[in-house]
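With one protein chain held back, the other chains of the complex are shown just where they sit.
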Amino acid sequence: MKRVGVFICHCGTNIAASVDCAQVAENLKGYPNVVFSTDYKYMCSEPGQEMIKETIKREKLDRVVVASCSPRMHEPTFRRCIADAGLNPYLLEMANIREQCSWVHPHDMERATAKATDLVKMAVAKVSHDAPLAKSFSPVTKRALVVGGGIAGIQTAIDIANNGYQVDILEKQPSIGGKMAQIDKTFPTLDCSACILTPKMVEASSHPNINLITYAELEKVEGYVGNFDVTIRRKARSVDLNKCTGCGTCWGKCPTKVDSEFELGMTKRKAIFTPFPQAIPNKPVIDREHCLKFKTGKCGLCQKICPTGAIDYTQEDELVTTRYGAIVMATGYELFDHSVYGEYGYGKYPDVITGLHFERLINASGPTMGKIKRPSDHTEPKNVVFIKCVGSRDETKGKAYCSRTCCMYTAKQATLVREKIKDSNVYVFYMDVRTPGKGYEEFYNRTTETYGAHYIRGRVSKITQDGDKLRVRGEDTLLGRPVEIEADMVVLATAMVANADAAKIAQLVGFSYDKDDFYTESHPKLAPVETHTAGVFLAGACQGPKDIPDSVAQAGAAAVKVCALLSKDMLETEPITSEVDTKTCAGCGHCVDVCPYHAISLTTIEERLLGQTITRSVANVNTSLCQGCGACTVTCRSSSINLRHFTNEQILAEVDALCQTIQNK
Amino acid sequence: MSDHTEQIKTAENGFEPKILVFACNWCTYAGADLAGLSRLEYPPNVRVLRVPCSCRVNPQFVIRAFQRGIDGVLVAGCHPGDCHYTTGNYYTRRRFLLTKRLLDFVGIDSERFHVRWISGAEGPKFQEVVTDITAAIKAIGPNQKLCDYFPTETLLPNEGGDNQ
Partner (left out) sequence: MNQEAIQTKMRQRAKELLNSGAVTMVLGWEAGTFWYQSTPILIRQAEDADKLVWNDFCQNNLSKYLLDFRFTNEKIALFLKGCDSRAFNRLLQDKQIEREKTYIIGIPCEGMKDHRLAQSKNEGDDLPLAKICQSCRYPNPVIYDELLTEEVTPRQKIVDFSDVEAIEQMSADERYEFWQKEHTKCIRCYACRNVCPACNCRKCIFDQATSGWNSKDVNASENQFYAMTRAIHIAGRCIECGQCEYVCPANIPIMLMNKKLIKDIDLLFGDYDAGLSIEGQPPLGHFEKDDPEEFM
């Protein structure tokens, strides 16, 4: 027998005007488990709460039902109230007789009163099955890991570090910087990308709270929010970072030339190299695939000439495990492989290039020292054609989505061609021009009006080589007629796509990704930088195509979330989580598959069976990750997994209490 | 609104159905609260049972309610894509697409069981849905299918049940 106290609130006349509160209180007297029932004008007022507390003590109540407004309004108030009187706060139920009764049934007091009675009886039935619950706590490791050292990752790390927390940046390339380091100028201001990025890179490398881990990859992630144990593979660099001063003697003398990845193959680098002059750390790695020492065992020149003895051919990959409280994914994007557009002749015609090639061609430290020259004969192109949406917004050959940045960078590149080559003609084939950003539309208008770029609405159907010219055929859909342009160079605005290993990394860390392998935010509107996995956040284009301002903004947002997490000494977890009855759990794992938070896993238990020790598999809920949705409970046929505070027994008791009033009629 | 008031007033054939609404905490329960805040009247036949997510609703709860004599059941949650727990209502949809057809197959009138997406901003939709369902069930009369008297062993609160 439980001792339930029932308190019916009038809410002034908000409830009392259409529900006979005294009658409801009267109806509950003698109801199973109810030992006290009363009504009062304002239950949430100071005297109202005092009355509840006194009654709990006087009547030795062990649980309480308050019938008043919505629990969404005052549940915390009354939980505190009964806790003050010494009861566990989860031994409270509320019957919503205002929003869901008196306010919606103002003209039928008899039936509104009957409904209120039902609602209170349901609450009594549930509270009779309520169990005391306690919040649990787990410690937080005050260190964050940012995966990816592009602009999003750098900014996230700086913001976290400036808040006083330790943060590691993990970058798979030998240098941080990412795609932004390859870009020449940024829209809509046309300031130089390197000029705004390099100081950030330097800040990240010199910040006392930031530790760079370059030329390294994620190997394994275990644990959960507050305590992730992350194993990182530091690839053998063959250069001792502590000894190397970055003097450059080695790559000056190295005899092996390899296509430069950073310059997209338009120049050569050495087998011992830094990816670009402003690289951070500005210390080389040996590309073992091409290095003569590794290929043939001969050479060893760099080791001989290194003034500090930093070259170490015997270095091996190193696995390091570190504990982090939070992880930010800032792994960026790749460019769409547009070779599927055979009609554009990429690879076949040297003067058909991508937007990123163009960035390098126009960059003062690029392969042409900033002079726009055609790859084929190094002459200055006069007629330049840009083609947008190469891979974007094309479900048949590419991706269904819009890559968001191409309209603006194409406008920027068109502007730069017109600026640098005064007698040039620029043609842009487009489907739509999308300029949703501050100053973006104005920039586009300048491109067409001030700089005179010709925008042609339509797709290009074919590019053919004609002597040293490219013949671009397409359709102007606004004028409804075919167009043909004799071009010297064609620039393709290729789509932004997820990294090839994006899905693999998401699986490794344990969060979800969409059909295009972009990382899925926890809520598209309200939790855009969180993932479903508590403690794992997103910044930048790994979540979806983004330009630099958006990536930086998201980086700041992710950093704030991380800091909020790391600012806590202990993580408090709501006790309304799932629990497993291992006696009946068969370990089928169906609950594991439906959990959106990866909170359930299978674990092995040992038990005695007929005099023998056997092991079997059962589900196990990580209460730090469980958010209490209850999806698992319905999946479990044997009801071995139940949701605390919304148990099968509690819900059935409510259903029965409601239906009993039908039976009693 | 006046339509609904009209319907409430003309409902005078004597039979007042009792309808159970399973409402998810984040959308439909908030939508029902909003109906209250906006003083949108609807028939007092519905009783809301709050669950964290519509995916917490076991089809067995629904069968149980019919067994115990409920006249109608509505399961309501966030619109697809809006689930507080992201994917909960997608499971709700699969489970109840099948349950609805199974209930139909064993002869439960299709008017007696419904699933709806009602967001926290859709107070008027809550009003409209419960008003329509009430009227439809009123028209077909009390539910007698699947139901039985209370068996001897029940979960009535006075018998406690174990509370661990």
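We just call them A and B in the order they show up, numbering each chain from 1.
We adopt the following convention: a residue touches a chain if its C-beta (ideal position, glycine included) is under 8 Å from a C-beta of that chain, and two chains touch if they have at least 3 such contacts.
From a predicted model like this one, the values you see are computed outputs, not experimental measurements.
**Q** Of the residues B:A35, B:V115 or B:V130, I need the one that contacts the missing chain.
**A** B:V115
**Q** Which candidate, B:L20, B:L34, B:V48 or B:I63, sits in contact with the chain we can't see?
**A** Checking each option in B:L20, B:L34, B:V48 or B:I63, the one touching the absent chain turns out to be B:I63.
**Q** What residue numbers in chain A mark contact with the hidden partner chain?
**A** These residues touch the chain not displayed: 583-590, 593-594, 602, 609, 612, 614, 616-617, 635, 637-640, 648-649, 652-653.
**Q** For chain B, which residues touch the unseen chain?
**A** Listed in rising order, the touching residues are 59-60, 63-64, 67, 80-81, 87, 90-91, 93-95, 97-110, 114-117, 145-148, 151-155, 161-162.
The rule is short, and it goes like this: only the chains that are shown with their structure count from here on.
**Q** Quick one: report the Å distance separating chain A from chain B, using the average Cα coordinate of each chain.
**A** Averaging C-alpha atoms per chain gives centres 35 Å apart.
**Q** If we count contacts the way the header does, which residues on chain B are in touch with chain A in the complex?
**A** 5, 8, 16, 18, 20, 25, 29-30, 32-33, 35-37, 39-42, 44, 47-53, 55-59, 61, 64-65, 68-71, 81, 84-88, 91, 95, 127, 149-150, 154-158, 160-161, 163-164
**Q** Enumerate the contact residues on chain A facing chain B in the complex.
**A** 1-2, 32-33, 70-72, 96, 98-101, 103-108, 111-112, 114-115, 118-119, 122, 124-125, 128-131, 522-524, 532, 576, 594, 596, 627-631, 633-635, 643, 646, 648-649, 651-663
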